[in-house]
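Please read through the structure below; I'll follow up with questions.
Moving on, here comes chain A:
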Amino acid sequence: MVKINIDGKDYEVEPKDNLLQTLLSLKIDVPYFCWHPAMGSVGSCRQCAVKKYADEKDTKGRIVMSCMEPVVDGMRISVDDPEVKQFRANLIELTMTDHPHDCPVCDEGGECHLQDVTLMSGHNYRRYEYNKRTHKNQYLGPFINHEMNRCIACYRCVRFYRDYAGGRDFNVFASRNRVYFGRYEDGVLQNEFSGNLVEVCPTGVFTDKIFKEHYTRKWDLTTAPTICQNCSLGCNIIAGERYGTIRRITSRYNEKVNGYFICDRGRFGYEYVNSDLRLREPLRRGQASGQLEEVDQKTVFNYFEKLFKKNARFLGIGSPRASLEANHALQMMVGKDNFFAGVNEVDQRLTLKALQILRESPAEVPSLRETENADVVVVLGEDVTNTAPMLALSLRQASRKRPLELPEKMHIPTWNERAVDELLQDERGPFFVLTPTETKLDDIATATYRQVPQNIARLAQAVAHYIDPEAPEVSALTDSEKALAKQIGDELLNAKQPLIVSGTSLQDETLLEGAANIAIALKKRQKTPWIFLTLPEANSAGLALLDEKNLNMAFEKALSEKYDALIVLENDLYRRLETDKVDKLLDAFEHIIVLHYLQNPTTDKANLIVPVGPFTETDGTMVNNEGRAQRYFQVFYPGDTIKESWRWLGQIMAKGNLQKERTLNNLDDFIDALIQDYPQLSAVKDAAPDASFRIAGQKIPRQSHRYSGRTSMQAHINVSEPKPPEDPDTPMSFTMEGYQGPQPGAVLSRYWYPGWNSVQALNKFQIEVGGGLHDGKPGERVLDLSAKEGMSYFTQIPEPFAAQENNFLGVPLYHIFGSEELSIHTKGVAELTPKPYILLNEADTEGLGDQVKVQINDRTVELELRKTTVLPKGAAGLPVGLPDMGAIKFPVWIKISG
Partner candidate 1 sequence: MNEVVKYLLIIGGVLGVMLSIAAFLIWYERRMLSLWQDRYGPNRVGPFGLFQVLADMIKIFFKEDWIAPFADKWVFIIAPTFVVAAVLMGFAVVPFAPGIAVTDLNIGLLFFLAMSSLGAYSVFLGGLSSNNKYALLGSLRGAAQMISYEVFMSIALMGVVLMSGSFSLVDIVNAQKNMWFVVPQFVGFVIFFIAGVAETHRTPFDLPESESELVAGFHSEYSGMKFGMFFVGEYLGITLISAMIVTFYFGGWLGPAFLPPIVWFFIKTFVFITSFVLLRAALPRPRYDQLMSLGWKILLPLALLNLLVTGAIILTVGA
Partner candidate 2 sequence: MFSILRSIWLTLLHTFSKRFTIQYPEEKPKLPARWRGRIVLTRDPDGTERCVACNLCAAACPADCISLQATQDEHGRRYPAFFRINFSRCIFCGFCEDACPTYAIQLTPDFELAEYDRQNLVFEKEDLLIDGPGKYHDYNFYRVSGLAIEGKDKGEAEHEDPPIDIHDLRA
């Protein structure tokens, strides 16, 4: 702690940050543009000027840029000095000379950092009478709109895109007031984090194109804090609604999980909630027509009542995309024995193995954001950019961890980005990427290893054996493999904080075992490594914690025992199992009941469809890949027929007098029931405040105090306004009624603070800039760690891969846009989704044309042939999850013919 004096007042502060960050942490308003808490200072915008005095006697002082100034003991500064205020006003006036007159049609208007700072600095009337410079815009793909005229040349975009996110196709061109930020030529931005440009850009140069399609001002959005459903990381997001449709997703700060940013799949892959395929009314298959017909809610309950009367046996299939509460509700209804996790045998086995490693291996489990602090990273098999994109962004920061020791040694503060950058250039720390084919992290890798999953697992085992000779030995390694194992082992032993990243995406258990063995070996050598494993889907961990059984078991049981009805919860079985198997399973039931929000091949087979809400219309809890339970909150009330799955099931159970001893009315009741049945999940209750939480006796409003159109938006239907819906499940209200002061972090649904309409208002909600949120909770870990370190070496080492004649080993490949089931309903995502293809090593493609016939699991599909030099010979890359690819059961050997 040091003492500094700001405008005559003394403050005690930690001297770790630059002065600007310290001032903002003290909640003092200082205008700024180019500084960003995640990207450090470059001192280019000159907006954060303050006056610095030499000592008490110094009355003149000198103007310095606070973002470039370290905090030192006894420092005397002034933010309010008239001269420095005039300095800032002059600068903003100069900044604005070329800014176009288009705020009314700018998507940033009303949440614009530039507007905030212009007002704060005190410029309001244009005196400059000369012409404005103009620029041509570029086409930047389906997600980002470019409007270069608005640029104020703060350089934040290029610093984020190139330096922070590692993009290469975007840069700054020309000089002085002609500078241009864009691509070399028109085209789709290649980086997976390009959507963050929208939030990083202080003005409207980069805006959200998907949002533009149904644009709504920030103050008109009904917003709620929620959790991204598009991968297992569980990034925090804010979803905004207007007129009954979700308008956009923005990142929500969580100091443990995603920090300031989210990936493009998370930001743009939400359009399925607005899709025409949405199921909004209950549907029943008419006995006469054989078609699905719209029915009312009563019919749904009658349907179940009839089944209950007949004492029907239900088989329930859960979902890794549905909340813990929904899965548990189904489990309560059908009974534990008749409930099956809705994932196939491979996924479930791998998820359970991953959870076992997280719980029992001696490695510690960092949070997503903590992985940025690892100094040596080994990625085993996982193409993180495509399976868990935000992890790639974190790992990119981790690759700079080791080099950052140099500036520290030279007493250059790490926030001084310009100096650090000059010093480090392209220096990267030890970073190993072991995957079947190239990844987007290869550019920062110290070494890469391109092999099929079992060989990667063998190399991992070899690393473990190198670190600790007690670990099982791997035979038949090549010399280069031995050398690589030694290199990785040495770096890991040399590390301050080693990190092992792996996951389930390659569908190979031995990889996870290899990762665990490295962790055990390191522990034996008195190092506590971090282990970070990605899982298949948003709530895979939660589902596996509820039920260890899988779909294949359900299949066996349904065929061997007599069941009357099948209840499928928010799941498309055709993505989980081979088509013929699902058909067989569904044929075994007289009644097929599907609770879902989107029409899909499974709902097409249903006898009864119960419409439930997707994540934006429901409340629930998800458990992410590190075992963190996080609550997501309903954004808006979709009408009476669309309910949470658990609410439907609760009401259905009441009809059948099931679970009589429990009250199951609202979310809190279901959470209580969940932790009664699963005491190890008791942390779920603490993941977020319950429905009784109030501030000053008031609920937290989902709408801003300036929400408009209240008396008009429904007026075309009926001029008398309807009664606003009530929310019995959360501490939030659906209207603007409630506590309009700063929102507590735990239910923070919008960044707004007096004077700060832009996302920069976030500074006000953080205890200190870059730290935790006021009254906030980053979720709660639910993993039971009592058996920690109880794990011993996995001794089974896979055989080395041997290429076969005419037979190729299928290797799953992932695409950020395409592999995920629902995000593909966004137009832009579908546009960027590749056509189904097969990837082969050039050497294996002799005699094959552009289109090849591929035989996978007893079916033949025609696929485009792509060639590469890095995929090992004898292996065939198969993109997973793309539409038309169908479910593939790995490991698989495929046959290819011209």
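Here is the rule we use: a residue touches a chain if its C-beta (ideal position, glycine included) is under 8 Å from a C-beta of that chain, and two chains touch if they have at least 3 such contacts; residues count from 1.
Behind the choice of candidates: all candidates are chains of the complex that A comes from, given by their letters.
Computed from a predicted model, the values in this text were never measured in an experiment.
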Out of 1 or 2, which chain touches chain A when the complex is considered as a whole?
2
Can you name the residues of chain A that touch candidate 2 in the complex?
100-105, 109-110, 129-137, 147, 149-150, 173-174, 178, 180, 212, 214-217, 219-220, 243, 706-713, 715-716, 718-720
